[in-house]
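In this view, the complex is presented without one of its protein chains, the others remaining in place.
The first chain written gets the first letter, and so on, giving A, B and C; residue counts start at 1 in each chain.
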Amino acid sequence: MSGTLIEPRLDPRPDPVPGPKADAENYIAVEHSVKSWLLTTDHKRIGILYMLSITLFFFIGGVMATIIRMELMTPRGDLLRSGDEYNRMFTQHGIIMIFFFLIPSIPAVLGNFLIPLQIGARDLAFPKLNLLSWYIFMVGGMFTLGVMLTGGVDTGWTFYTPFSSMFSNTHVIATALGVFIVGFSSILTGLNFIVTIHTMRAPGMTWGRLPLFCWAHYATSLVQVLGTPVLAVTIVLLGLERILRIGIFDPKLGGDPILFQHMFWFYSHPAVYIMVLPSFGVLNEIIPCFSRRPVFGYKFMAGAILAISMLGFLVWGHHMFVSGQSMYSGMIFAILSLLVGIPSGIKVFNWTATMYKGQVIGKTPMLYALGFVGLFTIGGLTGLMLASLAIDVHVHDTYFVVAHFHYIMVGGATMAYLGGLHFWWPKISGRMYPEFWGKIAAMIIFIGFNLTFFPQFLLGYLGMPRRYYEYKPEFQILHVMSTAGASILAVGFLIPLVYFILSLWYSPRAPKNPWGATGLEWTVASPPPAHNFDETPIVTEPPYNYDHDEVDHE
Amino acid sequence: GQVIYFGIKYRQGSKADRSGRKSTSHKLETFWIGGTFVLCVVMYVFSTAVYFQLYNPPANAAQVYVVGKQWMWYLQHPEGHRETNELHVPVGRPVKLKMTSQDVIHSFYVPAFRVKQDVLPGRYTSLWFRPTKVGKYHLFCTEYCGAEHSLMGGSIYVMEPADYEDWLSGKRAQGAGGTMASAGEQLYQQHHCAGCHGEQGQGGRGPSLVGLLNKDVPVTQKGSTAVSTVKADENYIRQSILEPQTQIVAGYDPIMPSYKDRMGEDDLLQIIAYIKTLSKGKEVKP
Amino acid sequence: MTHENHHVSLRGYLITFGALVGLLGLAILVAYLPLGRFHLTATLIVATIKAVIIMAIFMHLRFSNRLTIAFASGAFLWLGILITLTLSDYLSRGLLAIPGK
Partner (left out) sequence: MSDPAVALAASASSVEMGDVPLAHHFDDPVQQHESAVLGMWAFLATEVMFFGGIIAAYTVYRAISQDEFAAASQRLSPALGGINTLVLLGSSLAVALAVRGSQMRQRKTVLIMLGLTMLLGTAFLGIKAYEWSLEFGHHLAPGPNFHFEAEHGEASASASHASGPLDLRRVQMFFVFYFFMTGLHAFHMIIGLAILAILFVQIFRRRLPATGERPVEIVGLYWHFVDIVWVFLYPLLYLIEVR
């Protein structure tokens, strides 16, 4: 993509020779003090800071998930002392995983690290704002963790009124405040990305040449900027009602609880696309690279991403089909929700088509990518079932829904995040990861995942409601299967953690471009120098130019 | 039926996707968009039609009123008698429910009948079903509503019309048999008092009820923090059950729900009679 | 956005201000008319005109590139989505003879 051509190499074996660049140049080596990390404005270092923090949150959320699963092994409540404790557990699991892990995962880690590199810029448009976002994130995160340690919250991650505003006697306000704070971090990151992608592109990096990873982040950022403030104001209203006991949502005080749901989902449905669009971006880089083919239908891919982010704002009512919303709006939201399937379908089909007649190389990132496509499709199609009114009436708020969103968020987005992490790990750390263990872990995760969540589809279909501390004995077999799967899954998630850390010392150094991939980020050393590019690159080629004869001229 | 059909169809579809059978023509994009659109519309039309049926009750349906509250269901038959967490209906007669909640949002869900509807405070929502097979079916609350959400369930008994008549007359006759206190004990279990006050009143999240009668209880009045002492006479107990929030026993959270609309005076008398037996020094193991 | 400055003349600004004040008067006038339910529409139209004027001239949107204009109008479009779809629920409640639907 840059002036220097990269020969697409079919040899998947990484180059074991240490990169020729002197260590002192790269962004990790320029300075070592803790202070230099905490006060850095380098987008790469901020990416690393995010990576450390969200990993922490992921494991905290994971431990909570494990406790949930253990509790659900038996129909009676036994592990946790009361329903209250269980309720706090899944609430905090949901809040941590969504607001503190998945929403910032790909954008704040990989996006931060890669967007400037991919568009040929030295940094994001507002580096200080970027650092500020991280601090806001940490303040919100630590605050929320503190609240959870000192009593927690039990409203479900959805904070439905009037339970949350008038009945729950846990720390609703404090938790909401934590989420409120972290929302600003999300907004600022999105703002930064939007401006960066608009104004910082290297010469020749036209919109038609922008890597789809950047397109995906651009769309994500739009959602963040336009959606998050509504969540913020909703939370403030909730807080006001709870503190001052003045009526806004509580029917006793003349309010309408459904309004809260409207406002909450106006953000939270688009938020699911904040979580999944960046994964699309990652996939769009990995799949062409390991299929050795230009991505199929670039324009449609970019268009689909934008379409999803726009349509995503029009469908929130599908969470409320049985809530007492009018049937007519149920109908409107249902058809709009189904329409989201069309651009999503474009993506899935185009990935498949990209692989078709390519040379598919089964490296770890590609395994994750394939896992994503399969699991996302299942998750997405069950999403369509949920969007079909009559089906939703039966399975709403059952484990069917739980399975649906874990398929997309764990099987989809988390897998994509891991895939992306493997794909760019050589670039980020300057070291290769152990391929063997990588593949093993990917397989374990895939198997464990399906064992955990597939039974939950059945559970939900049989009528097992969610957020249940105790359940009817006939559901036990499937619950035990799910718990067994979850333990396999936990092992699967531990392995990469271990080998990523070990690889920093024991793995061979990574060359500039171990995968023979296209993209500006692969033209700089691994790890990249602090200022990214010695000279602003000039882009002269379309993206994903893996196949010189078959360049997509559309 | 439809659900299973879609489920199987699409799971197979996803496998097909993974094997990558598509060709590379650019016209495909249009085809995909068109194809998925058609599928969408088909799903939509079917599901919406069913959705409307699901909520539009037939004219001859019998009306049952439902009140949800933390954490129980309270149902009243057209004939006037009430049930808690249980509903007996004759097979074949459509039933429509008119529902509301006293506190937070609940959701009335009978998986076997494929029906669900949130139950909102301050508003009526409705639902109907036609029981077609005799049996006992689960009733769940599926909108998260607090501590005992997972226990807020019960059963729907679908009976042969004859059995139903028997049950009805039995219900009418009831109240004659059994002492006040044993009826009270039943109520105590039925209303889940045991959830907080222990199986035998020994206490838990709520204070112990053993030996309560005529004891001096330290309480705080609503809206203040000062502790005062009141004598626990029958009136006090009655008020504690009907309006627990007015006087809170010191050291406890004001979590006890009000039973104002769920216990008649007769019920109250019975339950107080039962609590009295507790004070007579019924031995309770810790 | 190129670097040339698009000066609006002082007079231009003053005229704009005058127009805004005039619209304010109109808004108040409209409020006193017996329009019944149409007050909302009427006053909102006036307010929107005012907002557009402020954005176009005071905020230089008239001289900005299309990108900035897109951002500005996009924000209002989204607000429109929020309000319309939410209201679609409230206004269509009770159209069917099914309680709660």
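The criterion applied here is as follows: a residue touches a chain if its C-beta (ideal position, glycine included) is under 8 Å from a C-beta of that chain, and two chains touch if they have at least 3 such contacts.
Quick caveat: nothing in here was measured; it's all calculated off a predicted structure.
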item	value
Missing chain: touched chains present in the view	A, C
Contact residue for the chain not shown (choose from A:201, A:217, A:242 or A:427)	A:201
Hidden partner chain, touching residue among A:240, A:361, A:462 or A:481	A:240
Identified contact with the non-displayed chain, of A:70, A:306, A:332 or A:447	A:306
Touch list for chain C against the chain that is not drawn	1, 3, 5, 7-8, 10, 13-14, 16-17, 20-21, 24, 27-28, 30-32, 36-37, 39-40, 43-44, 46-47, 50-51, 54-55, 57-60, 64-72, 74-76, 78-79, 82-83, 86-87, 90-91
Missing-chain contacts mapped onto chain A	121-123, 125-126, 187, 191-192, 194-196, 198-208, 222, 225-230, 232-234, 237, 240, 244-248, 253-256, 259, 262-263, 266, 306, 536, 538-540
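Everything below uses one rule, namely that only the chains that are shown with their structure count from here on.
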item	value
Of all other chains, the one whose Cα centre sits farthest from chain C	B
Approximate Å spacing (C-alpha centroids) for the pair chain B, chain C	48
Per-residue multi-chain contacts in chain C, two or more chains	96, 98, 100-101
Junction residues of chain B - those touching two or more other chains	55, 117, 120, 123, 125
Residue numbers on chain B that touch chain A, as the complex places them	2-4, 6-7, 10-11, 13-15, 17-18, 20-24, 26, 28-29, 32-33, 36-37, 39-41, 43-44, 46-52, 54-55, 70, 103-105, 107, 109, 111-112, 114-118, 120-123, 125, 138, 140-151, 205, 253-255
Interfacial residue positions of chain A with respect to chain B in the complex	82-84, 86-87, 154-156, 158, 160, 162-163, 166-169, 250-252, 257-258, 296-297, 300, 321-324, 327, 330-331, 334-335, 338-339, 341-342, 345-346, 348-350, 352-353, 355-357, 370, 373-374, 377-378, 381-382, 384-385, 388-391, 393-398, 457, 461-463, 465-472, 554
List of chain A residues in touch with chain C within their complex	198, 226, 230, 258-259, 262-263, 266, 313-314, 316-317, 324-329, 332-333
